[in-house]
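I'd like to ask you about the structure that follows.
Only one protein chain is missing; all other protein chains are in place.
Per-chain numbering from 1; labels A and B assigned in written order.
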Amino acid sequence: MHHDKIDTDALVIGGGIAGLQAALDLADQGFRVLIVEKQPSIGGKMIGLSKVFPTLDCCSCICTPRMAEAEHHPNIAIMTYTEVRHVRREGDRFIADLVKKPRYVDEDKCTGCRLCEYACNTELPHEFEGDLGVRKAIYVPFSNAVPQVALLDLENCILCGRCEKVCPVGAIDFLQQPQETVVRAGTVVVATGYETIRTDFKKEYGQGRLPNVLGALQVERLLAPHGPYGRVLRPSDGKVPDSIAYVQCAGSRDRSAGVSYCSRVCCMYAIKQAMLLCGTLPLADITIYYMDIRAFGKGFEQFYQNAKAMGIEFVKAKVASITEDQQQNPIVRIEVIEEDGRVEQRQHDMAVLSLGLVPGWDPREVGLAAPAPDGFIRCTQPMIAPCRTPDEGVFVAGCAAGPKDIPDSIIEAGAAAMEAAAYLHEHTHVAGKETTTTCMK
Amino acid sequence: MDKSQAQDPLREADNGATAHTLRIGVYVCHCGGNISDVVDVERVVQAASGLSNGVVTRHYPAMCSETGQNLIIDDISNEKLDRVVVAACSPSLHEHTFRAAVARAGKNAYLYEHVNIREQVSWCGKSDPDGATNKAIRLVGAGVAKARLLRPLAPISMDAKRHVTVVGGGVSGLRAARDLARIGLAVTLIERSASLGGHMAQWHLVYPTEDKARDLLRELVDEVIGDPNITVHTRAEVIEASGYVGNFLLRVEPEHITVETGAIVLATGFDLYQPQEGEFGYGQYPEVITLDQLERMLDPEGPTSGRLERNGRAVNNVCLIHCVGSRQIEGIHQPGPDGKLNEYCSRVCCTATLRAAGEIRRRFPRTNVFELYRDIRTYGRGHEEYYDEASRLGVLFCRYEADRPPVVSPAEPKKGPGLICAKHPPGRSGKLNLVPFSAEEPDDSALVVQVKDTLTFGEELEIPADLVVLVTGMVPREIDTLVDQLKLSRSADGFLQEVHPKLRPVELAVNGLFVAGTCQAPMDISESCAAGSAAAAKAAALLASGRIELDPFLAPVDLDVCRGEGKCVEACQYQKAVTLVEVERDGRKVRHAEVNSALCNGCGMCTAVCPTGAIQVEGWRLDQFDAMVDALVADYAETEVSHA
Partner (left out) sequence: MLPADRAQVPKILILATEACAYPGADNVGQIHAEYPANTYVVRVPAPVMFSEPFYLHCFEKGIAGIIVMSCGHECPYPGAYDTLATRISRVHELMGERGIQTNRLRLCAVCTVCSKAFLKEVHQMHELLTSTV
């Protein structure tokens, strides 16, 4: 098997917004950085969001410049669709084993023209659209993916060969093999992000089988200007929903779901989605069932008060269960926390689970120190040096160290980059001194 | 900085060529059929060769490939090309690729113009190939028209002091200073008070680690003081500032020091909200204190040696009122002395209060603790545990609505049955178990707090309290001199305003100024340290090489044309980016505009209002746009249409 060797100053694991920012802040100081991303595009969860709270900026407009900057930065190399298998220390360097998964498309040749995608007849649920839209067996991951390179889903491919025939540059390669790479790096930044808890985490909430009960990230896609339906519809019958329920703390602050912590972003994203829905569906009633509204960040409380003034209904209640009626309208059973504490059933056209954030990666899988009891990366000096981990020279940024919003992730990424830079300085890998780097784009 | 630096390369001669004798190479990419399946590239090339400067015109399957780029490089040397135009995919993908190729051939990279005929022509015009071809021809024509007027540009580079000034010696300032020193930058730390540590030095134990705040601080302060790269000035203030990114000059009083510095990190911290006289009985009853005073009381090294007592007596009932001076709502709350409401949440107080409440219950089990809150915001890692723990330890929670705040008043002589007290921990969001006061359980608390508790049928509760703790939030600190001298902008809430909360969260509008910690918004210790490090990272990137490279797309002034009317100065949104100066010219005093490259952002607000066209954004000059429009409306393209 062919082995590549890369020598770099910093290895950043994860190409979401935290990883990109950490990489940029290191690269701007003159350090060489390799970003390893397991997905076929960088951009992480952020690139799939519609707009961001509390400014309601278009999310793509904030995320794509960072993606482009990283892609074109002379000190940054990016490997997408690549997994980190193992990280170990050797003297004062880290050695990481990487495996680049086969795309079955030659990245250097592919121009992202999508002719293969148009030729392919196999239709599958589109992961980027929260399975709401359709993709082909060969496809560019999404419209603003970086790199703009197609990916062949061999598992679902019927090997008809149409893509190969139409590809103008002969980029299709059914025989592509996984490619191993060994990286030597002076420091490691872990920015592996989060996953939302699976919709079947709680049997009382329909176990992911109710078509009109959606996860919040799916609604992000519905609200995105380039989303799967191009408008907000409910999945079961394409009806425009008149009444939408938000179920807060779905998989957060809930020991029965195994998540006792607050996921920190759900209050705000629910309020944001509710406001966007008000704009798209001015006649719809939107109800948010919550325990506490945690609008703690800069401009958040004002955003919350605006949402109230817009007529979004906030009900302090626990949602005990969600079922559906014959028209597949979600029936939400609530225990009101205030007033008389009554139990009520309310019918909505669509219900949204404000899903909690859970760790997306276990550092033990690659030989790094065990995570904290909450499953996120353990921070050894959370107060005055919040990015340090039990592994000296390994720093953490963003949601890998617990749920947080985009500004907090970006700030923490800057902090991780600063720690990594200081570590490199103190271990003599001063920027520019080591010129043997053979990073490839 | 040498002011003429930006203009020097503009004077580079094109071997005497005029706009119409320049040798321009035009390359049309097929993009492997992505373009050529729709656009007739042969016709585009043919049209381009008909243009007066089209010396070399080619089409090629993949211009971005090594071979494609080499075509350009070879033509530049063999055909003595002055300008290059490539029509291909979006400039976001390959503009930099071809600029780099032009530079490799020894030409200025900015003598290159990119034309987008994929995303904006072939991909959006499949069903009208003829129309798409004509559109491509016109766009290439416009590209050539602009190319004729391109001028070589050089990135503006200037020396910068490898020195950072950190204003504020609280935890985020200390963190930033130490980080910068660790990578070898010189740091001056300026602290207004007599000692380092800020608010944190006054605190007892801190969430979520239960560390002693002073221990944590001591570690950081020792590192800072022991660091040879850091100079600390306490009891010092910046009273005057001038200069720009890379080269600021600060005057510091009272020591009369001048600091030459490349970047400034503002970490000036916050003030605690000062309750108004009579707000929840504050200033009226000695039993009403604030959370920071409670922390001092709980501190074994504090004024009461850690005893929870008031008026010399142990405290039996503590009532903590959340959101005092935070989350204020117009029409409900009274504006402060500055006429402003604090609409924001102060973020740290919920967890800090729960931590203190839990500590009281653990250390003084006979003391009842009541928390009167609006929402419990234990958002962070390890915060929710304090909420759980407080509930488990029997802290009693009442929730009030903003428009029905608790009322603190002196307790009347015992009323007997009817006065209600909450007893028995009810669990988190469950109902309080209410027991009427009886004669057997006399209570001699000095105060009573009335609250309409939304958790218990909206019941009006009367809670006896011999200590009422107001959980006061954070307010912006008075830093008017700095705001004035450094032209800082503040957001509506009065805290410093970053450029963009997500794109540039630790940068201020003036280049070279960074913000860290609670002068930006309420944040806790951990978040303040992260912000300090993040600001340090930006300053480090700026000053890493000792030279600052700026994009050349700025707005220099053509002194032959400028009449010094100053319209540009009025239009400019960036402080002092363009100013009027008086100079001697040909023995006469003349006024003209002058642009400071370090402050200009190239937006072109000045260009539109300049009466003579003297001020132009390089790379985007108005004559270039005019030429492009001329090319777009020219009628050469249609006459060449053939319908084979």
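Definition applied: a contact is a pair of C-beta atoms (placed from the backbone, for glycine too) under 8 Å apart; a residue touches a chain by one contact, two chains touch by 3 or more.
Everything numeric here is computed off the predicted structure, so don't read it as measured data.
**Student:** Need the list of shown chains touched by the one chain that isn't shown.
**Tutor:** Per the touch rule above, the missing chain touches A, B.
**Student:** Out of B:S92, B:T209 or B:Q485, which is the one that touches the chain we can't see?
**Tutor:** Reading the full complex, the residue touching the unseen chain is B:S92.
**Student:** Could you tell me which of B:T97, B:Q120, B:S157 or B:T209 touches the chain that is not displayed?
**Tutor:** Selected residue, touching the omitted chain: B:Q120.
**Student:** Since one chain has been left out of the picture, which residues of subunit A touch it in the full complex?
**Tutor:** 57-58, 60-61, 64-65, 114, 143-144, 224-226, 230
**Student:** Since one chain has been left out of the picture, which residues of subunit B touch it in the full complex?
**Tutor:** Interface with the chain not displayed, on the subunit B side: 90-92, 116, 118-121, 123-128, 130-132, 134-135, 138-139, 142, 509, 553, 571, 573-574, 601-605, 607-609, 617, 620, 622, 625-626, 628-630, 632-633, 635, 638-639, 641.
Assume only the chains that are shown with their structure count from here on.
**Student:** Rounded to a whole Å, what is the gap between the Cα centroids of subunit A and subunit B?
**Tutor:** 23
**Student:** Quick check on the complex: what are the subunit B residues that touch subunit A?
**Tutor:** It is residues 31-34, 37, 62, 89, 92-93, 96, 171, 175, 179, 182-184, 206, 208-209, 211, 216, 219-220, 327, 329, 343-345, 347, 375-385, 388, 399, 429, 431, 454-455, 457-458, 491, 493, 495, 500-503, 505-506, 520-521, 525-527, 529-538, 540-541, 544-545 of subunit B that touch subunit A.
**Student:** In their complex, what parts of subunit A are in touch with subunit B?
**Tutor:** 25, 28-30, 52, 55, 57, 62, 65-66, 68, 72, 111, 113, 115, 148, 168-169, 253, 260-262, 264, 291-302, 305, 316, 318, 337-341, 374, 376, 382-387, 401-402, 406-408, 410-415, 417-419, 421-422, 425-426, 431
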